[in-house]
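Handing you this structure, nothing more for now.
A single protein chain has been omitted from the complex, and every remaining protein chain is retained in its original position.
For clarity, chains are labelled A, B and C in written order, and residue numbers in each chain start from 1.
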Amino acid sequence: MSLGANSGTYLDQFPGEAKVIRTAFYSSFIALGIGALMGLLQVFHRLDILRLIPSEDYYSYLTLHAVLLVLTFSIFFLVGVFTWAVTTSLDRGLEDLRYTWGWYGLMAVGTLMAGVAIIGGFFDSIPMSAAVLYTFYAPLQAHPLFYLGLALFIVGSWLAGLDWFRSWWAWRSENPDERIPLPTFMALTTTLFWIISSMGVAISVVVFLLPWSLGLIGQVDALLTRTLFWFFGHAVVYFWLMPAYMLWYVMLPKISGGKLFSDPLARVVFVLFLILSTPTGIHHQYLDPGIAEGFKFIVMVNTMFLLLPSLLTAFTVVASMEHGARQRGGTGYFGWLRALPWRDPVFAGMALAGLMFAAAGFSGMINAGMNINYLVHNTWWIVGHFHLTIGTAVALTFMATTYWFLPQLTNKEIWSKSVGLAQVLLWFVGMTLMSNAMHRSGLVGVPRRTAEPQYSGFDYEVAAGSMAELNMQVAIGGTLLFISTLLFLTVVVMTVWGSKVDTLPANGYAETLSGPEDAPLVLDNLKLWTAIAVVLVVLAYALPLASIIGRRGLFGPGGSPSPQFIDTLVFTGQAIVDSAVGVIR
Amino acid sequence: MSSKLQREIGHDEFDPKGTLALITIYFVIISVLWIFMYFVEFLGNDLTVVGAIA
Amino acid sequence: MKIHTYEKFWLAASMLLIVGFILTITYGTVGIGIAMVDDSADTVDPDNLGDHPKFSDPGVEQVGENEYDVYVRALQFAFIPGDVEVPANSTVTFHVTSSDVIHSYSVVGTNANTMVIPGEVATITVETEEPGEHGIICTEYCGSGHHNMAGKLIIVPEDEFELEEEQ
Partner (left out) sequence: MRISRAGLLVAIAVLVPIVVELRTVLVHLGVEMSVTETGLLAAAMVGVLLAWAVAPDVRGRKRSNGESE
């Protein structure tokens, strides 16, 4: 954390790395702009305010919106953030920038391929489509280019992770007795669970979906590929969230004028995410036939315990802000809140993102509950929930911190902090209106993922207000969010357009009140935690996967019979789980 | 940034009582909402008894 | 490792919350008897549902005094049968399967809600009470006509209920 010796902005310290991060950020912002436009068009289409295209094509909007925002926008941004975190905290450049540009290129090419396949869906003249949404459940089929693009993108992200590991390995050989600096620790643990979890989707895409879309195999199993998707599909949520958490831990305290409350607890939190992120995915399949109730219950317990690191984070992060506020003269139980730097969009955006995440935590708790899932499954409630998590906790944090990163990466002053503040507030208000209405609509049964939620023959029974009013709330909220995105992009463009200054604060991150010296050494034992993570994944997934293959064969009913050994495994496993569940019930 | 600091507060002299207050409020809200969602919204819904094989 | 007293308190409160959630759900399962859709039904061949004793001619049938089985086939972009009529105050078990892609079978505004996966038979049992009408929709995106996929659940008074003639 001794950054004094190497003062200056990030661009001054690491010009080559700054260029990579800048490029990744710009890629991410392009995705953000297009994705946000798709979002606005979707809102208008669903609510029947403006329908530019036939409803059959709505699902290409939706696919583009989801893929561009949750994969492209967030992952391009976060590889930039982690690259910043690793290089800054180790105080050393990446090992080989050609390698770095290599993974960036792979991710960019992958995105373009998938994007072309999706956009093909809008034009009859292009024999290509990928209206399979972000979850691409087989037997819905996309053009091979979509699956190939996805695979390249994911491989690119793995190579990025390896890049950070290479830096750490090199640093460790020179500093054998030092603790892993916290930001690097966070990037590495996140990389580890990302690689473990994305194995699921990689197998699904490379072994089944891609050969099938090329006509090499005749059929694939709907339940198996779906389960493999969710093997990755929940952990990916934490892949987006962890960089936001990292920024809350290492950036927010500094901007509040204080120090991180506890380095050891931050490490505990990231270790918990490493070991618990993946063995929870089946909670997206609570209502799937073909998966035993016992498996669902086990996964629910894992999911509930995954709340713990987030709840701990809430405390540590708020306490760090409070520390800053009190150092700035804040007093009282709540009065200290006034002493925080609300004028700064970096702070205001992150703090409001955190506040919305607290609300998202609640709907997430509901989603994690096994039987209550009957109430909310596949309704608009779910969409309301993840627009608070990825759509605000992550997206708003990324946008707010851009106001800090961009000057660091370009040596240019942010174009207008006032516009920045207006932008983050607009996002907050827009999302409040939109997600509140989505949650409430979901409770009365309004489905997600549909071009026309208006059906003839029945009405939704709205408890408070009217359906029209809820829809109006979504329309206004969606519009405000779109305006907010435009403001954000304007600030970015104008900033990049500006001229360089040399009055910028030096690169750095928050110091800690309780430092790594208080953290037990075992926390830094990444091999141990990875081993535990793998064991937990095997425990949570071996039996459900074996059971699916045992019941349905590798390629689905009507396809090939399952291998003998799997039947034996399933029989034994099922007996164990049944007796375990018998004890619970 | 440090120019705005009025005082330096170390680890041992810092009790985050404001955080404790905020987070206690959060705890109460979450608990009440959970009970409401489960017992009123979910169990009070129509066609509730799903599954139980008669 | 130093942990502040307040933080220890919060750690304990968090654990309490988590255990409380798990206990609530367990109460729903054990105390109320809410069962999850599971793997108890045998798999079927989605390509040959026409040969299946039940799904070749899906619909409502009476299986006990107040018990009814409803067989439903989901396909792009309809349910067969679309409208389902059952008597009030009875136990109704839905058996739903798909002959093409993944769908859902969701009775709007109620807890009767399940995924429908080709090869699996989703089985859920509900107790009907008051007469009334509910929409049934597919809530899982299933292709370009997904938004047209809907039906109706009509719960009629017991004395007005009669099974339709088999065709």
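Here, contacts are C-beta pairs under 8 Å (C-beta built on N, C-alpha and C of every residue); 3 or more make two chains touch, one makes a residue touch a chain.
Bear in mind that the values here come from a model prediction, so they are computed numbers and not experimental data.
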item	value
Candidates A:234, A:328, A:412 or A:448 - the one touching the absent chain	A:328
Touch criterion as defined above, residue of A:421, A:510, A:554 or A:577 at the omitted chain	A:421
Hidden partner chain, touching residue among A:18, A:150, A:244 or A:340	A:340
Absent chain, residues of subunit A that touch it	328-329, 331, 338-343, 348, 352, 355, 359, 421, 425, 428-429, 432-433, 436, 440, 463-465, 469
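The working rule: only the chains that are shown with their structure count from here on.
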item	value
Separation of mean Cα positions, subunit C and subunit B [Å, integer]	32
Residues of subunit A engaged with two or more neighbouring chains	261, 315, 319, 365, 369, 371-372, 374-375, 514
Subunit C residues counted as touching two or more neighbouring chains	2, 4, 6, 10, 17, 21, 24, 28, 34-37, 109-113, 134
Complex contacts: residues of subunit C adjacent to subunit B	2, 4, 6, 9-10, 13, 17, 20-21, 24, 28, 32-37, 67, 91, 93, 107, 109-113, 124-129, 134
Residue numbers on subunit A that touch subunit B, as the complex places them	254-255, 257-258, 261, 314-315, 318-319, 322-323, 325-329, 332-334, 336-337, 358, 361-362, 365-366, 369, 371-372, 374-375, 443, 505, 513-514
Residue ranges of subunit B in contact with subunit A within the complex	1, 4-11, 14, 16-19, 21-23, 26, 29-30, 33-34, 37-38, 41-42, 45, 50
